[in-house]
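Other chains dropped; remaining ones untouched in position.
In order of appearance the chains are A and B, and numbering begins at 1 in each one.
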């Protein structure tokens, strides 16, 4: 299991390849990648992600531990960036490995659902018109109720 | 006690952290103390449904006890991922 919180960009291809290659007992690897998406008007200059150093790592560790308890995983990876990112840049990724494809899929969805609403990250969008904090979605909070 | 603020809470209050001496026994009592201090606090804490609190880096509730707590954090709902 590896959890990384960092300002620097990460190499999705290399991370995915390394993760999958390290699996000799798992038949199934699932990854999720979050990418900075432009707004509807195409005016997004930059996405700034603030976080709570110390709590972030603890919260991600707790979410990862819960996923490992709940599903039969042989490995998992979480990388989440903070700082400034332009549209198209990758914000974060999770990867899960299991013998069973359903376990790998469900664990990755669980990690994402909890990471969205329980890990202390906050997004701010900087556009030509100014800066605005991204509001949490009710649907993200609701997503937790399925687990 | 260390009190830390994130995202728009930090921006409205105008600082990322401060050291406070308080007799507040619960988070809610601390919030009342802060609200009474200055307008910018009253504004930041006007709608608690838009706020979350963490005690020593664990998510908690506004009615939680501050007994033994060294760091209180206030911030809006999280938007990671």
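Rule of thumb we're sticking to: contacts are C-beta pairs under 8 Å (C-beta built on N, C-alpha and C of every residue); 3 or more make two chains touch, one makes a residue touch a chain.
Source: prediction; values computed, not measured.
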Chain-type multiplicity across the complete file: A x2, B x2
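One rule holds in what follows: only the chains that are shown with their structure count from here on.
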Interchain centroid distance [CA atoms averaged], chain A/chain B, Å: 26
Residue ranges of chain B touching chain A (in the complex, touch as defined): 4, 6-8, 54, 57-59, 73, 75-81
Partner chain B, residues of chain A touching it in the complex: 34, 49-52, 54-55, 58-59, 80, 91-92, 112, 115-124, 133-136, 141
